[in-house]
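Not every chain of the complex is shown here; the ones you see sit where they belong.
By written order: A, B, C and D. Residues from 1 in each chain.
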């Protein structure tokens, strides 16, 4: 197993306090979060330390309920941590909010039901007080394949279409911090693949410190500079795995052995060391392999 | 649809009849209701009272109304009272909304503001009516306007505060994540999510405002024209037919206001589940 | 024609357009009907103007804002009221005085129906159910009982408004009424009204009195006298011509209420029975004899208000008016009831 | 099978009272504070407006005058007599208000449920509901008297009329605010409209219902006073009339003051009940989930 901090091309660290130069993008130090749940309380995050370089792309992997969305919401300034510090691009969550530099896509699309798709996508611009360029909006709608639905209300779209609209909305402000919570979860594979490529293109053209929560291991490898794997609740960063693959990454890359090695490594971390890495060394979302561990 | 064809006959038929009732256009059911009510009124009038008794016959009342429609005096009175009601309504709504917005922007003021609004709704009008009359110039409709306004404030405040809370946390999160503050949350989400509840409050307010304006005329000094004045006169004259015609006039005006605000609501807040969309839901 | 019925807002301020006394407000005790016939004549015939007033605003009362309040608050120089309302306030320290009385006896009566339970005498009253309006009329009715040696437990008092429907429906046996108003309505409905007048049965106080503030008597004495003079002229005409009085009420001043001409004419005639007495023929309209004043004080006491004549009345102005204008005293034919 | 997502919830450290109670208590405390502040504001407003109105002090009383009426013996009776008089009037009025409130709330809840279940009924009878609310009771009182008499039936009726309409509109709106998805869910599981009403619409409508209840509390008192004025010689409603006839303005103001204070107190009680129930239901009762 590689030790992430010793790599020369390191872009991330699980000890940002000791490596401030690796925490110029996202910088989470000693983050914990406890929710109260009626009489009881739930510790969602147990001491999260994480740093990434500015304009790097990090993905968060981890079992359901481990606190991925919570980390993302804390970074977005939507939740205050119980303890710990958060800095992004050298700014606090509130500062970066106020600078209108966040793009965010929630796990559920969170579109405003009374606005048309077009107007939903334009919302961040309105909030930022930027005059919306109609061309930009229609390009974004095109990008996510919703042409013809500009005037539709969210209730009139399918689940996947809503999620795509929310991705378009995320890109509207051309953010310096992008937070994506399972943005492609509800998409079919073809659309998902296309969105992945588009996301990479956009991110390369206009770099932004990006954090993506996902369940797709190969998606994470394909897009990220670094992948952080979390352990189950109370969540903490289990390992930080830098993805040292050349950019721009093309679909072909996904057949390269290095790519598969990363996928396998991550599956192993996620599903345990004795987890069956695919013997053929082939692409795997961990889905099939992990099943071996289960007793019916 | 053939789906129901396979179901047992009786059940289907009953459901179909419910359906057909449910699919009646509103104005048809409105008409049916009106006819039913008038029939009941007629029966009560015919059996227990004479055509000019305390509950007069609908025919007489309708005749009276029709003769009223040709009379300038009638329309002058309606316009005078309606005008005062409208001014009071607008003021009351404005003040109510302002109060709710204050609560929204400064949540700690909620208690104080709602208490002030409660006071508006529970001050005995009969006690303060004369005082207001004394504080406004003779001949002005100040008391009518005041009572109309004060009748609206409380419901507007409660409705608007309720409405401002209707936005879900996710919807608000979207705005804050994009750097919007409380104000943007207000303009982009809260106000809009609040519309259904606010409109409901405004709908309640309209009849209340008219009632307030009519009641105000019972206190006014130096005012000769108005629905309230005519009611007072009809009462002193024991003119039950006129009384009922005026009462129906009051109802019709309030109903019109209610309808117009309802339509307005459907226009500006078509997504609101309180309206057409929800027909399939409940 | 001078001022119209739709009065423009104005206070008692001086220096108005017409004459030296400027514009004033007169608070009426009810919405504009036949009850204020004299005021209509004074307006129409220019008596107010001749007396030196600009605009005299006849302020219709909605029935709930009292003349005392209007006068005390300065909205009106003069208010039309009744000792039964003015006296309690004077007793509580209000600076009010009655300077004349249009009605020589109060119009209150108990109306019952020949067809149901006629109440012709006070003795018939025992055990009956009487509909009384809450507030002022309640006080008056209780005073009436007391003046006739009855206790409130001898009758059942229930709340009512002005409408006679409950009486027709037999909800109660008698209805507290204006002699000029409800009996006429009952008759028009085809009933035979039976009237028990309060003024003739132990409660001889007056009504439609001119109420002013004590302060205005001091500061505006000439103005008040000028006003009284115009009122006398107006009422003199009104009493003589009930038909024209009703016309003014129905067609002009009360036009907004769709009044009934026949009914208003009947009321005007009945009203004359309250305005005109031998004493009035002798001393002039609005005057009150010492006897009448004493009767008022006695009746008020029955109603629970202790005031002296000096506290409540200041009849010096009306006396001066007649002294200065003896020709204003007119001999009317007194209607027989 | 072993649970995948770790074990169970870590036990809370020194978990104090429940979240719900904290919510309830903080809200109650806030309300109390608000009452004090608004009380002071109102007294000042009252004093300033009356002082500046120019209306004779014989009629327009200031807070001090009411205080004096309640605490100092004067020409028109002892303070103790004033207080006990007010108190007995108050009890009568509260009794009438309670009757009106109970009937008004019951009637409106039942009717709005019917409106929501059978929509055409709403179009049929909403006009009548509104007519009831718009026609001045002052004008129709004699008719009511003739038909229903002047007893408690009429008391309930007047209270119902005053309270009914705002409740009806609010509760109907609340019952209709059901999210389509939740309604779908229940119908898939074989629920009919009535099940949707019980399982989804009623909880959704709770915040609306309580808002309506709060509107109804002062409404019921107003209704009671109206009833007393128009149909009885009892309670505060009639007292205002007789005080007016007696020129007892101090009493009118004292009654006004008392009624207002009591209405606010009852409104607070309604707020407490609301926060208690809604806390149990969760602050999210009736709120939409997601988009």
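To be clear about the criterion, a residue touches a chain if its C-beta (ideal position, glycine included) is under 8 Å from a C-beta of that chain, and two chains touch if they have at least 3 such contacts.
Everything numeric here is computed off the predicted structure, so don't read it as measured data.
Written as a formula over the displayed labels, the complete complex corresponds to A x2, B x1, C x1, D x1.
Just so it is clear, only the chains that are shown with their structure count from here on.
Look at the CA centroids: the one farthest from the centroid of chain A belongs to C.
Centroid to centroid, with C-alpha atoms defining each point, chain B and chain C lie 39 Å apart.
With centres defined as mean CA coordinates, chain D is found 18 Å away from chain B. Within chain A, the positions touching two or more other chains are listed as 108, 110, 112-113, 155. Within chain D, residues 54-55, 59, 138, 142-143, 146, 180, 229, 241, 244, 290-291 each touch two or more of the remaining chains. Contacts from chain B toward chain C in the complex involve residues 52-54, 71, 73, 76-77, 126, 129-130, 133-135, 137-140, 217-226, 228-230, 232-233, 235-240, 242. Residues 54-56, 58-59, 75-76, 138, 141-143, 145-146, 149-150, 229-233, 238, 241-242, 244-249 of chain D are the ones touching chain C in the complex.
Per the touch definition, chain C reaches chain D in the complex via residues 66, 68-69, 72-74, 84-85, 88-89, 91-95, 134-139, 157-161, 163, 165-166, 169, 171.
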